[in-house]
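What follows is one structure encoded as C-alpha cells, with my remarks underneath.
Every protein chain of the complex appears in place save one, which is left out.
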Amino acid sequence: MAYKHLVQYYETDRMKITHHSNYIRFMEEARSDFLRHIGWGYEEFERRGILSPVVHVECDYRKTTTYADVIEVDIIVEEMKGVRLKLGYIMRVWEDVVCEAKSAHCFLDEDGRLMNVKKQLPEFYVELQRHRREALE
Amino acid sequence: MAYKHLVQYYETDRMKITHHSNYIRFMEEARSDFLRHIGWGYEEFERRGILSPVVHVECDYRKTTTYADVIEVDIIVEEMKGVRLKLGYIMRVWEDVVCEAKSAHCFLDEDGRLMNVKKQLPEFYVELQRHRREALE
Amino acid sequence: MAYKHLVQYYETDRMKITHHSNYIRFMEEARSDFLRHIGWGYEEFERRGILSPVVHVECDYRKTTTYADVIEVDIIVEEMKGVRLKLGYIMRVWEDVVCEAKSAHCFLDEDGRLMNVKKQLPEFYVELQRHRREALE
Partner (left out) sequence: MAYKHLVQYYETDRMKITHHSNYIRFMEEARSDFLRHIGWGYEEFERRGILSPVVHVECDYRKTTTYADVIEVDIIVEEMKGVRLKLGYIMRVWEDVVCEAKSAHCFLDEDGRLMNVKKQLPEFYVELQRHRREALE
C-alpha cells in the first residue's frame, strides 16, 4: 500500500545520485496520495477554501538512491493536536531504508485563521486518528 | 546587459551536465528580467488581470554547461504581431554559444479572451518594438 | 500503452497550472519508459559507455493542465538518420491534446565521438525502425 516513486533522470545530480531536495517532493507526492486515499485530497480542501501550508519538514538521508530506483514511501500520522498535523515517512528501496522524514502542517480557513482540526474538521480528524502510529500497531 | 544565471548543483544531472529542462527555466528568468526592465513585469500583468501563458518553446543545445558556469542570456523580440509575441534567446558561457532558443506567448484578458496587443496594450507594444531585432541592429 | 504522468502540486505555478518547463521533463519520463520498453534503457547506454545528450526540444502547448490531472504521453520515432534520432510526443488529458512536442538526440561513444546508429548500434536501429510513424500506421 506504500506510495511508489520511480526516480527520474532529471532528479539525479552530478554526484550521480538522487538530489536530496527531491525527497521533499516525494513526501508531497506520498502525502497527496494518502490524503486522496482517505477522502481528503487537496481538491477537497480547496473546494472549502482551506489552505494547508507546510510549516516544517525534516529528512534524514540513510542511503543514496539513483535513476530508475523505485522508492516506496510509507506515511503515518504522528500527531494531530490542536492546529498542527505531524506526519512521518519512511522511504525504502527494496528492504533498505533510504530516508526517514517528518513534516508538519496547519490549516487556514477562508479568512486565513488557523483552524482547530478536531472542532472544525471533525470528519477529517477521525480519519487521521485511524492512521496514527498507535492505531496501526 | 545580458541576464546572468549561475548554474546550481541541483540543476546538474548524472551525465554531470546542466539538465536540458533547466534551460527552459533560464529562459523564463531572462524574460522575467527583461519585462521588468521595460516596465512590464509579470506583476503589472497580474495587476491588470492579464494572464500570459507560454504557447511554444524550443531549444537548440549547442554545448553542454555544468555546475558553477555563468550562463549569459541575451533576449530579443522576434515578432509582435496580432495576438502572439515571439522572443529569441542566445545563451553563452564566455564567448561560446551554449543554447539558442525561442518562445511564443499570448495574452488573455480577465474574461480569458485573446488580446490584440497593438490595440489593447499599445504602450507595451511600443516598448516591444524598441527591442525588435531590426531596431537593435 | 501510453506513459502516464500524474501532475503533482509542486509542478504547478501561481497561474494555477502545470508550469510549462515540466513538460520537457514529462517527455524525458516517457522517453525513458519507451527506451526501457524496447530493451534500450539509459542503463544499457551507460553500461556501454555511450552518452546520449538531448540536442533539441520543442513544445506546442495546446491546453493548460493542473494538479491531479493524468497526462498520457504517446511517443513515436520520427526519424533515425545518420547521427540523429528524432522523436515526437503527443500528450493528452482524457481525449484532449494538451501538448505536442519533439526532441532530437545524438549518441557519443566512450571517446566522445558522434556515433552512426545504423552502423554502430544496429540492434537499436532495428528496434527504432519498428516504432517509426510509418511502421505504426
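Letters are used for the chains, namely A, B and C, taken in the order the chains are written, and counting of residues starts over at 1 for each.
Simple rule for what comes next: contacts are C-beta pairs under 8 Å (C-beta built on N, C-alpha and C of every residue); 3 or more make two chains touch, one makes a residue touch a chain.
None of the values given here were measured: they were computed from a predicted structure.
Across the whole complex, the hidden chain's contacts among the shown chains comprise A, B, C. Touch with the chain omitted from the figure is made, among A:20, A:84, A:118 or A:131, by A:20. Against the chain not displayed here, subunit C makes contact via residues 9-10, 12-14, 16-17, 19, 21, 66-67. With the whole complex as reference, residues 15, 17, 20-22, 24-25, 28, 51, 53-61, 64 of subunit A touch the missing chain. Although one chain is not displayed, subunit B still touches it through residues 8-10, 25, 28-29, 32, 36, 41-43, 67-68.
Just so it is clear, only the chains that are shown with their structure count from here on.
Between the CA-based centres of subunit B and subunit C the separation comes to 24 Å, rounded to the whole angstrom.
Residue positions of subunit A touching 2 or more other chains, listed in rising order: 9-10, 67.
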